[in-house]
Each structure stands twice: as C-alpha cells, then as structure tokens.
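Some notes on the structure that comes next.
Yeah, one chain of the complex is gone here, protein chain that is, but the others are all in their spots.
Should a chain be cited, it is by its letter among A, B and C, assigned in written order, with residues numbered from 1 in that chain.
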C-alpha cells in the first residue's frame, strides 16, 4: 500500500504518559501518521494538544463521539484508518464499542475493560464487526520476549514446570493521588480504574507475559490483595499462587509500594530441560540456563536468537532498543495486518500482536483474583470464554 | 582463654559436603581445633576420615555414643569442649539430646529436628541443661545480611511492608537420588529428611532469613508443595504466601527443580522509607533503594555499612568473602560465647548466632506449611511455643 | 513554528544501517518529516528506497547535486529545511560543502571528514555561511551521559584525574569485508573510510565522549594501531595513552576484533572526590562512586539525576530508552535550534548537539593518533585550531 496508515487518537493530551508513548511508537517506523484526535475531556485542552502535534485544527475534536462521526464522513483519501484508545481504563469499553460501530479498526490500551461482562461484549462485537482489534500488551513486543516464547514453543527447555513473574514498582508507596498527580489519581479511583489498581494495572501484564512465554494458560489462582497506603480504596500490593493448564506451578506478584523499584517486570520460566529469565529493565538480554552446559546470555542481534526475535529487532547488536521500540513492534504488526486488509489481501496468519481474546483472558484473570482475594478457600479457577 | 577450643564432630565423613564446610569454618580463624570425631556410620569409614584429618586414632570413634562416653571421661586438658552435629536431619535430635545429656555444648546443622515435638523437647533440654546450643543457619553470618538486619532494626527503611524471599536450585531437577548420589539420597528420603525435602532443606533458610532481616515474625502461611520428579516421595518445589506479625505481606518460594539455578537464595525487603535486596551468590553487596535518592550499592568494608557488618568482615573492600567465611562467623560467635563460659565470664548479651529458639521457629514454620499444603483453606497460623 | 521541519536525506538507502537510524530518530518525536532524498548511488535504488518511505516520486533524486539544485528552487512551503548526510565517510565533506553552498542547514554523521584539511575548510565554511551544522556524535544524546557531564561540570566529583574510555566490538574479527557485507566493505576501504578504520569509526566516539564528560580536552596521545586480520588495509585494533589539558591522565582503546563484544562503548571518569562509570549497552544507569558513602546507581527519571538528564528523558523510570532515543535527542536539539532560526528568534545559547568544532576536535585527535602510531617517540600533541 503506497501510503502511510492514518491514525486517530482518543485520550493522550498534554499531561498523559501513555498517549505520548503510543504516538512515538506509531510514528517511529514511518508507516503510520497521526491525522486526528480527541485528546482531552475539554475541547480547549484537546485543541492545545492538537496544536502541539501540528494537526490541522479541523481534525482536532472535542469528544470521541464527534471524532467518530465526522471522520466517518470524510472521503476515503483523508479519513482515519483506525482509532488508538489511550484513555483511563473505564473509557476503553465505550470508545472501543463506538469506534467499531462506526467502522473503524481499533488499537486499545490495557486492561481492555473494567469488567468481565464488558470484555465478553467487546469480544463479541469485534468478532461480528470483522474489524481489527489490537490490545497493547506492549511487553510482548520486546525481541527477547519473542525469543523466550519461541524457545519454549520449539521445545528447547522441555515441559514448563514453574513460572515466577513479578512486577515491583515504588511510585505509589505514598498517597501520590492526593497530590493531584493525574496518573496516580485515575489508577486509584474505582470509578476510572475498575475494582483493582495494582493487579489491574501491572499484575495483568504479568499474567499476559506468563501465558505468552510459557505457552500454558493460568487455570487457577490463589490470591491476596493488600492496600498499604491509608485512604487508598484499591489494592497497591498483590500476590498470587498460580496453577497452569499444562501442569506448571507459579508465583505472580506485583506491588506499587516497593520503594525504589522502577518498572521491574521480570519473569523466570523453568522447564524440564532449561530455564529462561528476562527483566524488562534490561530488555535486550535473555538468560538461558541449561542443566548440562554454562548459562547463556542471549542478546538481540547476536548469534543465538531465532527469527522471531530478529523480526522484532531494528538495530545491530549492542545498540539498545527500549520500551518505545517494543511498543512500536506491536503497532508495526498491527499496521502490517491493517495494510493487508486495506488492500484486501489475506491477513498474516499469526500477526504477533495481542488480540481481543488476550484482553478477555486478562479480564478472566482479574476476575478470578478478585474472587480469590475475598474468599477463605485457596483456589479459584479462571473462567474460560 | 589461652587455648584453642576443642571440637568433636558427628557425621561429616569422606563423602559429606556440609561436614567439610563446618571444619573449614571452624578452623580458619585459628580459634578452634578439631580433636575427635565419629564421622560415619561404619567404624572403618570413620577411621579413614580421621586419618585424612590427621587425628590421633584413639580420638576417632565408631559411634557418637562411644564418642560422648569416652570423651566425657578424658581429663580437662584433653576433652572436647563441644560437639558439632553434621549428620542427615533425622540424627540431629538424638545426637543433640545425647550430647547435652553428656554435658557437652552443641553446634547443630539445620533443620534442627524432623518434627515439632522433637524441637520442643530439644528446646526444653537446652534450657534445663544450661549448655550452649548453636544452630548453623549459616546465611545469617554474611556481613551484608547483618547490615540489612541492622538497617531495618535502626528504622532506616521504616516499617517493613513486604518481604519476598526465594531459594531456587536446580540440582534435583532429575531423579539424582536414583544414581546413588548421597546428598540427594538422604534429602529425598522421608526417613532421614523428615516430611519435606525442598521446604525443609532450603525453604527453612528462607523463613529464617526473612525473620532475621525483617524483624517481624511469620504469623501465617498459605502454602503449595509440589513434586515434579516422578517417583520422588517428598516435595521438590514449594511456594507460600506469608503474613507477618508486624503487618508485612510476603512471598516465599523454594525449588530444587529450577534447572540451571545454583544456590540462589535471595531476599528483598520493602519498607515505608526504603528497600533492601540481597543475593547469596553475590554476598558482599547489599542494594539499598530509597524514595528520594539514588539506589545504593552497600559493600563490605566500604563506607556505609555499620558496625554489625564490620564485625562480620575479615578483609578490606573488594576482597570477596564467601560462604565459608559467613559460616565461620557463626562458629566465631559461638566460640566467643563458649570461651567466656569456660572462663566463667558472663556471656555476650546478644551473641549473633542462631539459637535453639530459632530452630523451634523453623520447625513451627515447616509444620504450618505442611498443614497448609494439605488443606483447602488458605491460611494456617504458626504455632508459637 | 506551527509546522514540522522538513528533512532531506543523502545516503541511507535500502542496505544502510545508519540512515534508518537517522530516520527513526528524526521521526519519533513528531517534529520532523522526511520530504526528499538521494538515497543511493544509482537512481533506481534511490527510487526504491523513496517508495519504501512513502515519498512522492518527484522528491526522490538520483544524486545529491540534483537534490540540492531542485530543492533550492521549490517554494518556501515545500522546500526542505535541512539535509541529513548519512553516507560513507568520504562523502561527508563534499555533500556538506555543497549543501551549505546551496543554503541548507546540515546534519552530518561522523567522523566529519576524512582529513584535517577538509575539517578546517568545512569549519570555515559553516562559520561564513551562518547556517546550522550538527554532527551526530549520538552517544552524547543519552540522558546519563548528560548527567555525567553535569556532575563533572558542577564540581560534584572534584578535579578529574583519570579517564578510561573503551570501545570493544567483535564484528570485524574475521575478514567480513571479503563477503560483500557493505558496512564492513566501506569502513575497511581507505578510499571511503580515510586513513583509519577502528580509531576513526569508533575510537573517535571515545575521544568525543571523554572530552564531553570530563570537561577537559585531550592534549596529547601516545598511540598504537594494529591490524590483526590479514589482507585488511586499515587498523582494526587501537590503543592510546592520553594526557588532558586539565591534568588528567587517560587510557583509550577501541577494537573491532574483540570477539563476542557488541557495541561496548564505556567510560570511567575518576575525580578527586568521586567517580563515574557508564556503559552504552546499559545506558539508563550511571554509576557514581564516592569516597565516603556507598556507590550510587543513578537512573533516568528516578530521584538523583538533574535537569540536564531530565531534559533528555522521555519516559518514566524503568521504561528503557535506547540508542534511537539518544539519537533523537541530538535531532531534537538541532530541531529546536532550527525552529528558532526559521522564526528569526535567537538560538538557544547552548543547544546540546555536537557542532562543527567538535568535528574539528575529532579530526585533530585522529590526526595525532595516526602520527603517533607511525613514530618512535611517545607523545604527540593535538593541533588546536
């Protein structure tokens, strides 16, 4: 297709964090352009954001509904191709539903919705619409996460026996939300975040990453949620024992009160014939441990990693790729699919970006965690759609 | 006291691992000498071990009972001062009880006994005897573990909120015990190891280390034990959610099927005002994380660590001290106490070596874990003596 | 300025590495757009590259001369604002001179030229033209390099005494150029690379980084160049003792035959009151060592680093930023200056991107190294312009 893909954005105004990331990720590969947006809840702020982004003023909208309506009426050569939803959690569902209704493909931040019911509805809607839906579980975009998944899938570490996945952060160790910090405010607000803060915001990445790499599905959880900061309404510390459908055991924990921790997502996967360890803060390295030979340090663009990692790698060895590049890999996979769709070519069979089904899995996990945390019995099984 | 302290040893013959460690640890500081031993279950093997160790042949015994009986009759200037028990778990209790009965002070490997009942009896016996008892939870001998404990105790990281302690090993990922390897054979044998392999052998170190550093006691556990290797009778993989009596939450896991892992004991302690992280495989470093300034790398013999760490450090900065030196710190603290006792001086108020009470705590932890692992409810509270 | 800046590119066709980096770096912040290019030495290849990049076919040129001539004639609202030169070394000089003659601002890859004479001429031309010139010594774009420079400049580590800067790579350990690999071919070809391969290609980054951080200038070198791979005409291994004009001593080495090394640029700067260590492959961390307190791990977006680092940081703590982001910081600083120039506002006094003077310093360093390597006396002083 001999043109860039056209993206519209909902959310992501001046104070936002994740909106800026989506834009860098979408733009850096030169395949997508930002053509319009409804960036804020006030028209004025949305306009200011649009100006920062050099958008034409008639493509900056006051509400997502206005955007969907007006964009739908634009001619083929101008109309946006897809909507990127980068709002707080509670808006993911209504915007996504409306965008699909208006005939637009969707990229949506995670967690997909704030309830299991919404998730089920959205999954049905996506299916019926025939439109593309991409959930930005961005950590699966890292080359060495792809490598880890491939090593497991190709049997290189044998049957997976144990998974340990962690996500320590320290930024909510005090009541930051009381200071007016926006990121903290919405995440700790049940109305905007849903029924969980810590497990929903970061524990959901753990669950997604564990299933993505281990190739087994979490079948049951035994969870404990805790709120350490006084006055906070949602969990800021979360732990769970895990059972996987392939026989693995696991531990998952996430915490936002782990003082001094940054964004410490990490995973270890132990198989019968080898083990893998990956840390998001040093993402270009995958440690592989073996029973009969020295531990390996697998690195992007060096000998060792396979084609899955190579496809997600932009630079020669030793040129660090980071968070934005991983995020861009999700966008790039989606863009590839979308380009084919717009050309009426068959989509890539297994384009590697998280789907609405992954979002549904995530909601089932959170649902089970919340149930488990409230009950006296140990184990709660995950609902399967 | 102007002589070396005289040690006798039970266990620790030619094939043993931990006996050799005890000897190096006892000898390296030049304060203790090995004078006698009952090293093996056969008299012949015991003699061979004695010869390797340059012992006089009349001080090498065929059984621990013979050793206790004959040593007790020797004159003051020759008789051993204390017994070091380095046998498989099931012999800790009978040997310790007999040694105390014979009037000898005791150093004993961990876990202290194979049941809670034995532990209670032994604790009573120690109390009644007035003799010294040292349990070699050796990891508390590392300078940076002492530093971590001191930082918590002095309020430097505020109230502890969360503890994560892990102990991955990979050496039992296959059925090594079937090969005749002695270390594997007794640890996986319920008759010699007790009711747990993984949690007892290494999980017990986790619990001890967590309480030692965090300064809170584990009050309840929710545990899952698993046996991955077919034909094995005891657990080789263990996980637990923890509650502490000071309000902290925690996760503890240990595994012996974590392929490629060596002896990966590590702990992270998160407080309201700071966090600590320590890994046994890089023991001279303690990472301290702060909410308002850069993370620190605290190192033995460098500026930063306090007097507790300094007292456990032999060498200038950058000269790595290891496992044997940490073990020797336990022996050295015990030797200091014993020397005072032999001179009828008051013992050091807080000699830093694990006591019979620590052994009792360890057995209460294992007891609760075993109960929890068998039941459907989540939490089991630890029995307190 | 309410529009994106318009970039034209010379070089950077389909097989190129650094051209793609320049494009990602220029595009990711949404402030620059690529409008035209002369991407290859053949018109056909240039066209293919232009199509890959979704450029209008009339803005894709067969030669840089054609591009400069035709772009200069375009109306204000269409004409490119600046040229980005991403060719092999030998073309930097002629393209830059022609671009300045045609009135275009210039971004140029390093090393700036292939001789000292060219460098002097180019510096004069830039000065006379009044146009902006940016040399992409990209490693100075990393936030923690900025932090290191700031710590030194603010006196935080006292007078700098010693600098050790290294750049090991392994990719030229065999005669890769004989295989037709383009990157290897031009770098080892005296006609395209100049008189040095290893020192010119990567040692020049070392010298630039050392001066940038240490705030002292290299005053003399004692160098040894070596060619290990048979049949290769230029150095693939280079070492130098350094003297700095502020009294520091130093060691600089670079090697392309260091098997298994990736892109291991790293620097340690030792001052009277503190020391700094930074590794390009783990770029978001700066280690700071102190005489009287524990070593610090300074991290982007965490407490500690100052405003210089913050200004170069896009993401919250723990979200790794990499090579492209650092490169983009150079482009962003240049874009800021250029936007002001186009609005006739005074330029930022100290926009932080490498200048033509830095390029001149680099050539003086290489000139001294080449002289030293050929002579029997130890030291050669650097020519100052």
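The criterion applied here is as follows: contacts are C-beta pairs under 8 Å (C-beta built on N, C-alpha and C of every residue); 3 or more make two chains touch, one makes a residue touch a chain.
Note that the coordinates shown come from a computational prediction; the quantities given were computed from them, not determined experimentally.
*Asks:* Which of C:37, C:50 or C:271 sits in contact with the chain that's absent?
*Replies:* In the complete complex, the chain left out is touched by residue C:271.
*Asks:* Among B:4, B:175 or B:217, which one touches the chain that has been omitted from the display?
*Replies:* Considering the complete complex, B:4 is the one touching the chain left out.
*Asks:* Among C:162, C:192, C:279 or C:341, exactly one should touch the missing chain; which is it?
*Replies:* The missing chain is touched by C:162.
*Asks:* From the list B:14, B:51 or B:307, pick the residue that touches the absent chain.
*Replies:* Missing-chain contact among the listed residues: B:51.
*Asks:* With the missing chain put back, one of B:319, B:345 or B:374 would touch it. Which one?
*Replies:* Touching the chain that is not displayed is residue B:319.
*Asks:* Tell me where the left-out chain touches chain B, residue by residue.
*Replies:* Counting over the whole complex, chain B touches the hidden chain at residues 2-4, 17, 20-21, 23-24, 27-31, 34, 51, 53-54, 169, 171, 261-264, 280-284, 299, 301-302, 314-325.
*Asks:* For chain C, which residues reach the chain that was dropped from this view?
*Replies:* On the chain C side, contact with the omitted chain comes from 157, 161-162, 164, 166, 168, 170, 173-174, 222, 224, 226, 228, 237, 239, 241, 249, 251, 253, 255, 257-261, 268, 270-275, 288-291, 295, 376-378.
*Asks:* Just checking the interface: what residues of chain A touch the absent partner chain?
*Replies:* Spelled out for chain A, the touching residues are 288, 290-299, 302-304.
As a convention for this text, only the chains that are shown with their structure count from here on.
*Asks:* Pick the chain whose C-alpha centre of mass, unweighted, sits closest to the average of all protein C-alpha coordinates shown.
*Replies:* Chain nearest the centroid of all protein C-alpha atoms: A.
*Asks:* On a C-alpha centroid basis, what's the spacing between chain A and chain C, in Å?
*Replies:* So the centre of chain A lies 34 Å away from the centre of chain C.
*Asks:* Averaging over Cα atoms per chain, report the distance between chain A and chain B in Å.
*Replies:* Computed value for the inter-centroid distance: 44 Å.
*Asks:* What whole-number Å value describes the gap between the mean CA coordinates of chain B and chain C?
*Replies:* Roughly 55 Å, centre to centre.
*Asks:* Can you tell me which residues of chain A touch two or more of the remaining chains?
*Replies:* Chain A, residues with two or more chain partners: 261.
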